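Let me give you the structure first, and then I'll get to my questions.
Every protein chain of the complex appears in place save one, which is left out.
First chain written, first letter: the chains are A and B, and each begins at residue 1.
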Amino acid sequence: MTELALAVPAAPAALAPRRRFRLMRRLVGHRSFQIGLVLLVLLTFAAILAPLTGIDPSSMKVRLRFRPPSQAFPFGTDGFGRDVLTRVLYGARVSLWIGFVVALLSGVIGALIGVLAAQFRSLDALLMRIMDGLMSFPAILLALGITAALGPRMESVIIALTVAYLPAGARLVRASALVVRELDYVLAARIAGASPLRIMLRHILPNSVSPLLVHMTFVFAYSILAEAALSFLGVGVQPPTASWGNIIAEGRDYATEAWWVMLFPGLAISLAALGLNLLGDGLRDVLDPRLKGPG
Amino acid sequence: MTMIGRRDFCRNGLALGALAALPLGISPASAEPKRGGTLVYATVSGPGTLDPHVSSSAVELEVIHNLFEGLVALDNQNATRPMLAAKATASDDARTYTFELRRGVKFHSGEEMTAADVKASLERYQRVSPNAKNLADVEAYEAPDPYTFIIRLKQPNVVLLDVLKTPIFPFMILPAAQKDKAAREIDVVGTGPFALSEWVKDSHLVIKRFDGYAPDTSAAGRDGYGGRKTVYLDAARYRFIPEATTRIAALQTGEVQLASTIPTELRGRVEERGDLAVRQVFPVGGTYIIVNSQYGLTANVLIRQALAAAIDIGEITDATGGINKANPWMSFPNTPYYLGETAPTPWYDQKDPAKAAELLKRAGYKNEKLIIETNSNYQWMRTTMLVVAEQLKAAGVNVDLKVVDWTTNAAHMQQGTGEWNLSTTLFGPDHILGPQQWRPMIYAFPSIKGNDALDGAYKEFFAAPDLDQRRAAWLKIQQQVLGNAYMIKIADSGRLAGYAKRLKNQSDYPGILQLWDLYLD
């Protein structure tokens, strides 16, 4: 078994060290990727270092409500006299976390479903029809329905967005898995008697990783935007927990007066989504060189 | 036979005299009201139903009170005055009420309103209205002739006319043909000065002047919800605009001439325009923290009182914005049951976290979790509870804030179900109408059970033949309710409305929107 497996040509996904190195170098040299990475790293650091402001994000000084940006409050204060900077930093934790978990969960579960569908033809029709069914609902509407039913909480938002973004990942992985499983070396492995599970784990999954990774990056960005939209509609993360979406939602009535409450979290969302989109563009260009970007 | 409510009617007469003099004295002769034009009014959301018998929400009542009328109505001084009735008399034993109806009053359909319609309407009310228990003592309705209507009661009720004037779940008169219609399924036909013209739910609603309207000529002018109503507008168009920014934008661009619920901070933004102004609609209700006396920690009266001691009213009202005035009582100033300046309990607006912590310790509090429940639908409720949570944290309470939707939140409060200790809500006309209107709320919301002092005080209230005795009973009731911190009063609250200055002659009466007597210059 082992001897025979050795005869199988090396799978391209188990990248030879040199190729991996080349890819890394091209990624690092890619301008979109650079900008995106820097933005994301900065925002992540900001989120991690939030406690350094030394302010409790929910502590109120009602007397100091709606103070414009100043040295004491760089982003001003909101309607409760809470420091908007601190809340945006703590909000980063929630919003980025939601985006990350949704991207990860929908990616992993999607990959699983995709590979299962590709590998076991008996499941294919059933799984893919379910995915088609889910995809028939506009994503934000599906998420809205699910969060409304589950109650407005962070977990509901994560579950809802995962379900909404799951089918695209599953389809993607299935498509690339269908291509991979017909490749010579996979056929060879099968003939050599490798178990379906082994073929799945060793050959098919690794080969689907690149497109999935690109996809997950974009899902990360969409999820941050979707969380904000759900908060705006009143079914997102609920106070006192700060998320970028609900800071905007709470400040939106005062957009003309206390513009800072709405402006800064909005910029944070835009920067995060921008960073992730750039990162995704870079990844796609490098992993799929056919579609080279402007950088 | 004595006239019950005579005192009210008399006082009303006095008030009317004063009112009637006002417009003449102040306004110059040039301010002749103009007829015509359509008023566009931007409101937060639209009505779910225009069935008056089941309606308790402001957005619905804002339309309903312009379309329908009842036998009696709240006047400018919050007393009772006749509306569709010309006169109401009660028997000495307060068990028979006789209403003499005004003649020539027409429904929007053109038919004349008679005692048969009144009888059918009250019978329907008793069948469909959530407020029907207020008619539980009725033995019979009689309509001996088209213009006489009689209510016979099983036992005496001295405050029946006060019950009938309620502006929420109003006792509006519908054509008899509507009698068997289910709740929310009536044809919208009333006797009011406006008739429904067009209604697209979630979008807009248009009412137009009812040319067949028969005004109450016994009055000199408008008077609260009643009096002589004159319609100058051709029509009024309600537009439902949920976002405050958009609502104010519509006012600024001239798309609407009146906009409800302007956030306090945006007042200046409206007033900086020479053609726009802002006015206060105050008071529309009183806000309360509801304390669940049947669940966990807050079953203990000492804990409830300790929590009350931590509350700082000023912080809450600052954060919620709007118009708020501190008032420790459960009645508005200038209403019959308002009992004066001093507070009924020592617990109002203590803003003393240290004292609260001390009291909690004495009550045996051991850092158990206190659950605050609020909802995602109403921002001011959420804001209130967020501030309360912080204030209690400062007193060392282990607070957990849960946000659910309003339906769940409301059901939990009204039925005492669910796992929660504190929540919040607003009570409206109860503050005008007094103890009889308050009773179901007081027992339901904080889930008061087995308080003999409270039960006794209410018994005294209903048996008391004169107002002073009833006021004394009301003091005892409030001492029980607020003193034992079943409910914690926050403040009387109102809201700001923005309007174009060419909209003239708005009423100062802080009831819900009344479109009669208004005109566009």
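In the analysis below, a contact is a pair of C-beta atoms (placed from the backbone, for glycine too) under 8 Å apart; a residue touches a chain by one contact, two chains touch by 3 or more.
The rule we apply is simple: contacts and distances are computed from a predicted model.
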Name of the absent chain as recorded in UniProt (options "ABC di/oligopeptide transporter inner membrane subunit", "Cytochrome b", "RNA polymerase sigma factor" or "tRNA 2-thiouridine synthesizing protein E"): "ABC di/oligopeptide transporter inner membrane subunit"
Among A:38, A:141 or A:187, residue touching the chain not depicted: A:141
Full-complex contact with the absent chain, from B:109, B:197, B:246 or B:469: B:246
Sole contact to the chain not displayed, among A:23, A:154, A:233 or A:287: A:233
Touching residues on chain B - with respect to the absent chain: 45, 48-49, 130, 184-185, 200-204, 239-243, 245-250, 252-253, 255, 377, 405-408, 410-411, 414-415
Where the unshown chain meets chain A, residue by residue: 125, 129-130, 132-142, 144-146, 148-151, 221, 225, 228-229, 232-235, 245, 248, 252, 255-256, 262, 266, 269-271, 273-274, 277-278, 281, 290-294
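As a convention for this text, only the chains that are shown with their structure count from here on.
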Chain A-facing residues of chain B, complex: 243-245, 248, 263, 265-266, 268-269, 314-315, 318-319, 321, 376-377, 379, 382-383, 386-387, 389-390, 401, 403-405
Contact footprint of chain B on chain A as seen in their complex: 58-60, 62-63, 65-66, 79-81, 148, 151-152, 234-235, 238-240, 250, 252-258
